[in-house]
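Taking it in order: structure first as C-alpha cells, then the write-up.
Just one protein chain is left out here, and the rest sit where they should.
Here is chain A:
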C-alpha cells in the first residue's frame, strides 16, 4: 500500500472524504486534483476544509494537501489545481495505481473513463445528490465501463449546488469507494456490481452489470476510439468580448429539455425566463442563458474555468 499511487479527481465532498480515509490508511502517494476554491457553503460536507480556508478562498487542492499532511506526515501528497478535461487527463495518470472519482459532472467523468480504460487503470465511480448516491468499480478489460452504461451525456438539472447533498450519503459512497481501493491494493478481485443508496428513505439497490459490457463501446469495445479524449468533443469556451461573459459550446450534442430543466431549477435559481428557444436565469451573481443544444452563455465572468464550473453546478 505504501508504494501505491491513488489519484482523486475532485476535492469536493466525495474527494475530501476519500482523501482523508486513504491518507489515514497510509496509501503512500495521493494526488488530488481540483479546479475550485473553498467557499463557506462547502463546509457543511467537505470535511477537509475549515472556516479559515473559506475566508482565504484557498484553492481546494492546496487546502486539502495542508490538512492531509497534518493527518499523516509519512505519505506524499501532490496537489494539482486544474480543470480536468479530455486533453489534460492522460498526463496526470503516469504511474497511477487507481483513480477515485469525485467529480461533479458527467463530462469530466467520461473523459476520465476514456483515459482509465486506455491506460488500463481501475477507476472507482462515485456520485451523490441530496440523500442518494451510487458507486461501482470500472476494471478495464473486465467490467463494463462508464460509457457502456451511459450512451449520452445526461442533462438533468439536479446537482449538489442546486438541490444540495447531505453529508451522511457522501460518507457512505466514499466508504464504498475507499473499500474498493483497499481491496484492489491488496489484490482482491472486484465484482461488477453497481450499488445505490438513499439514506433518507433507507433504500438500497444492487445490480450485477456484467451483462451491460458492450463489445461495440467506443471506449472499451474492440474498436475503441476514446471519443472523450478528442479535441472535438471538449466543451469549448469563447470569451465574449466586452460583455463580461463566456459562451460554452459542448463538444458532443446534448439536447436539453428546457421545460423540465426549468422545473428542476425552481427554488435554486431566480428570475427564470423560459421560451421555446432558451432558458435564462440568475444563479448567485451570474446570469445564465441556456439553449436547447446545450450551449450556454454565462454572464458575470470572463474566466472560462469559472464559467465551466457554474455550468456544471446547474447542469450535470
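Here is the rule we use: a contact is a pair of C-beta atoms (placed from the backbone, for glycine too) under 8 Å apart; a residue touches a chain by one contact, two chains touch by 3 or more; residues count from 1.
Keep this in mind: contacts and distances are computed from a predicted model.
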| item | value |
| --- | --- |
| Identity of the absent chain, which is to be given by its UniProt protein name, from "Copper resistance protein B", "Phosphoribosylformylglycinamidine synthase subunit PurQ", "Sulfur carrier protein ThiS" or "ABC transporter ATP-binding protein" | "Sulfur carrier protein ThiS" |
| Sole residue of A:196, A:252 or A:280 that reaches the chain not shown, by the stated touch rule | A:196 |
| Which residue of A:15, A:59, A:137 or A:250 touches the chain not shown here | A:15 |
| Residues of chain A in contact with the chain not shown | 10, 12-15, 101-106, 109, 126-129, 132-134, 149-150, 154, 156, 158-160, 163, 165, 194-196, 203-209, 211-212, 257, 260, 316 |
